[in-house]
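Here the complex is missing one protein chain, while the rest keep their positions.
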Amino acid sequence: MVLWILASLLPPAVVFGQQAQPASQRYRAPVVNDTGSLKGPRQPIFFRHDIHAGQDQIPCMYCHSSAAVSSEPGLPSLQTCFGCHQVVGGSTPSHQAEIKKVRDAWRDKKPPEWVRIHALPGFARFPHMRHIKALGAQSCTTCHGDVQHMPQVYQVTTLRMGWCVRCHVEHKVTRDCSVCHY
Amino acid sequence: MPKPFNDIFRPPPTPGVLGIFQYLDATLEAIKKLRAAGHTDFTVYSPIPRHEIEDALDQPVSPVRMFTLIGGIAGCAIGAWLTLWMSYDWPLVVGGKPVGSVPPYVVIMFEMTILFGALSTILGILFNAVFAARRGGKIQYDPRFTNDRFGIFVPASSQEAGKMESLLREAGAEEVRRG
Amino acid sequence: MAEARTSTRLTYDYVTRTIARTLGAPTRGYFLLLGAAVGLLGIGIITLLFLLRYGLGLAGYSHPVYWAVFITCFVFWVGIAHSGTLISAILFLFRSGWRTAVYRTAEAMTVFAVMTAGLFPLIHIGRQWYFYWLIPYPNERGLWPNFKSPLIWDEFAIGTYFTVSTVFLIMGLIPDIAAVRDLATGWRRKLYGITSLGWTGANEQWRHYTRGYLYLAALATPLVLSVHSVVSWDFAMALVPGWHATLFAPYFVAGAIYSGVGLVITLLVPIRRLFHLEEIITVDHFENLAKLCLLTGSIVSFSYLTENFVAWFSGNAAERAAFWYRAFGPYWWASWTMNICNGLLPWLLWSKKVRTNITALFVISIFVNIGMWFERYVIIVVSLAGEPFEPWANAVYNPTWADWGIMAGSFGWFFMWFLLFVKNFPAVSISEVKEVLPPPRSKAAKVRA
Partner (left out) sequence: MTDSIDRRRFLKVLGVTGAGAAALSSCGIGPEPTEKLIPYLIQPEDQIPGTATYYATTCRECAAGCGVQVRVREGRAVKLEGNPDSPINRGRLCARGQAAIQGLYNPDRLTRPMVRNATGTFEAIDWDGAMQRLSAKVAAARGKGIVFLTGAEQSSFGDLVDEWTAQVGGRRLSYEPFGFEALRAGNRMAFGTAALPTYDFANAKYLLSFGADFLDTWLSPVEFQNGFSRSHAFDAGRPASMAKFVYVGPRLSLTGMNADEWIAARAGTEGTLALAMAQVIVSQRLAKVPADASRLAGLLARHTPRAVAEVTGVEQAAIVRLATEFANSKGGLAIAGGMAAQYPNGAEIVAAVNILNYAAGAVGSLVKFGADLAIGRTNTFADLASLISDMAAGKVALLFVYGANPAYSLPGAFPQALGKVGYKVSFSSYMDETAAACDLILPDHHPLEQWGDSRPRAGVIALQQPVVQPVFDTRHTGDVVLRLAGRPGTFQDYVQSKWRARQKTNFDQQWMDALARGGVYAESPPATRAVRLAASLDSIGAAAPAASAAQDQEVIVFPHPVLHDGRGANKPWLQELPDPVSKIAWHSWVEVHPDTAAKWGLATGDFLLLKSPFGAQKFPAWITRSVRPDVLAVPTGQGHSAYGRYAQDRSANAFELLGTQVNSYGGRTFAVRASATKTGEHRKIVTTEGSPRERGRGTVEVLGLARAKGLHAGDHPFHYEETPEYASGAVEWWGERQHEKASIGNYQGDHPRWGLAIDLSKCTGCAACVTACYAENNLATVGEQLMQRGREMSWMRLERYWLTDEKGEPQGAVNSPMLCQQCGNAPCEPVCPVFAAYHTPDGLNGQVYNRCVGTRYCSNNCPYKVRYFNWFNYAERGGEWEAWPEPLSMLLNPDVTVREKGVMEKCTFCVQRIRGAQNQARLQDRNVRDGDIMTACQQTCPSEAIVFGDLNDRHSRVYELAGNPRGYHVLAGLNTKPAITYLARVVAQETPSHG
């Protein structure tokens, strides 16, 4: 609601800006007025993958650095966020509001508690590095969906065994049980 | 209720004569007489199956056996498919044995043969004895038939009913009913 | 020849009414028995809830004894289940008339025993809530059960056996239900009216019915032999000394029939007494059962001898150790109970005096059941406990309240069903008993005859 009002106060140039852009231009993240209608759980900070990964084209590995070398992708430390956001303050009041949260968190040394979206059961192992090694750095979308264009991330694939196995069979790689279960 | 169902489940009463017998030999007598008179579509009630009655009626062998045979063969085939296809669908080696090793699967095939054979036999009996037996329409019946009395029901139009009654009495029916 | 067996003053009417009388209003004694059965079942259910909440550890298991009382009871009940179909199917094919008076009880017992046995595999597994993984159903993971596992054979065998013996029982019941229907009044008449599936005894019905019954018997006969063979393979397929024997299939089948006949006697004696069926279930019947007992019992004791002989003859250290441990290890009492009850007791039946003495038979039959329970206990627990391959891994296993609770529950479950059955359906076949009677003939016919 508040955001809606904020958005309505924006200068027209910003609001209608992107419609004016020629289609040839690279992807512009839309202005989200009604966050309530977005898919996926609400995060403590309205972090927009579509802006960071899509519009600004920051590579996934920039934040999830260990994905290519370790079994766990890891989360960016708050330091990583603040690294940019002590300079980048945000163009619109709504963005500024969110970025302020980051700065406050850094000031209070209180990392945000993100809501987990992609979770595997404890008895299934998913070594990220092997999959990225095999499918390439762009392959995150295979499981996580088109995150670059998601204002708010939600689970696209089931991440259930049958789904894993199907992919393994398609790619003619092993579906030996003890590769994932031990 | 639509008509065809109606005919199956609530068939109209069939007109005819019902003779109730105390003695087996009297019943057989009646059967002989009726067959001599060229009747074939009469029904004989008995508390237990007596081979004498079957002989007297000399009916063809029941088709139930076909049900059994087909069911058994189908079951065996299903068993074979189940075991072999599932083994190769996700091949896992256990105990150094071949993935699809038939000997152990024979057990499954056997059990499936019996299972399907038995079930289809039941279907056969139900179909033939319970439903098929009713196609003659609703005919007269007496509770004593499951106890100690034999009975013969002859479908007959009102004009020939009289003839039937006498025929049954001569044969030794202790009671004859018309309906 | 069949007609000679039963006293001639029986008439169709007498048979119908005597047997129908068993369905009369239940007495207080009946309700007490039923209450007791339900009470036992309650104990079993509570125990099961505990097992589900805390885990199987509540039972007495101890490495390496990983199967114990539960599986013992499973095999025991499966065994019990065998005499029923044997009597009804095999003796039917052999056209032995004396079966008619006893086979209904035996069949009912069979069905309920299988129902009981079927519960144990579900109870004894570690994660009972995943029991359905043993069933080949299409699933999201694309996984199938392992058809090489004797447990899966078991599942199929027991499942088939339950289905077939149930339909067999129902088939036999239909004409009798019709008979009862025609005597009954009120709601019971309605009930039997529906359950008799419109049976009238018309020749068209008898024609298909008799044929079908014959084929069912023909199918049930190999089945009954296969089921306990498969159960025995649960053990024979394993390489545990004391289990790993080709003898097992016939040995188990014989044992099963032995125990089954034992329980049939145990059940028939009171039924006969309470329902005054002395005219219909005669001493001859008991004697025949006793002979069956004697035959199978002798096969069982022969198997014992063979087992021990082969163990010695094979010269295999592990085998020898296993059987030595059986006889003289910490479980000597169990194995000697088994040897005495199953090996020596049947020999009493050589004497006609014993065979024709109902009380004696009743007592013996109870010991037969005890003996057969211990046989399974010895085969399962003792073979695992005295682990002869790995001298280091052995244990002395002692059952706990959880084991006994589940076992009690199984007896409650069985007897509850059986009691409900005898009061609501003819416990002795009406039509088939008539079959062995001389049919009513007119004077003239009698003269001619």
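Every chain is named by a letter (A, B and C) in the order it is written, and numbering of its residues begins at 1.
By our rule, contacts are C-beta pairs under 8 Å (C-beta built on N, C-alpha and C of every residue); 3 or more make two chains touch, one makes a residue touch a chain.
Everything numeric here is computed off the predicted structure, so don't read it as measured data.
J.: Looking at C:R21, C:R127 or C:K352, which residue reaches the missing chain?
T.: Within the whole complex, the residue contacting the unshown chain is C:R127.
J.: With the missing chain put back, one of C:G55, C:P222, C:P270 or C:P330 would touch it. Which one?
T.: In the full complex, the listed residue that touches the missing chain is C:G55.
J.: Please output the residues of chain C touching the missing chain, sorted low to high.
T.: 54-57, 60-64, 66-67, 121, 124-128, 130-131, 133-134, 143, 145-146, 148-152, 155, 234, 237-240, 317-318, 321, 384, 387-395
J.: Hey, which chain A residues sit against the chain that's not shown?
T.: For chain A, the residues touching the absent chain are 66, 69-80, 109, 111-116, 119-125, 127-130, 133, 174-179, 181-182.
J.: Using the touch rule from the top, list residues of chain B that touch the missing partner.
T.: Contacting residues on chain B, toward the hidden partner: 88, 90-99.
As a working rule, only the chains that are shown with their structure count from here on.
J.: So how do the chains connect up here, line, ring, star, complete, or something else (other)?
T.: Drawn as a graph, the chains make an open path, so a line.
J.: Using Cα averages as centroids, what's the distance between chain A and chain B in whole Å?
T.: Centre separation, chain A to chain B: 70 Å.
J.: Distance between chain A and chain C based on Cα centroids, please, to the nearest Å.
T.: Comparing mean C-alpha positions, chain C is 64 Å from chain A.
J.: Where in chain A do residues touch two or more of the other chains?
T.: Answer for chain A, listing residues that touch two or more other chains: there are none.
J.: Name the residues of chain C that each touch 2 or more other chains.
T.: In chain C, residues 142 touch at least two other chains, as defined above.
J.: Touching residues of chain C toward chain A in the complex: what are they?
T.: 139-142
J.: Quick one: which bits of chain C touch chain B in the complex? Just the residue numbers, please.
T.: Listed in rising order, the residues are 11-13, 16, 136, 142-148, 152-153, 156-157, 159-160, 163-164, 167-168, 171, 175, 178-179, 181-183, 197-213, 215-216, 219-220, 222-223, 226, 230, 233, 431-432, 434-435, 439-442, 444-445.
J.: Looking at the complex, which residues from chain A come into contact with chain C?
T.: Going through chain A, the ones touching chain C are 160-162, 165.
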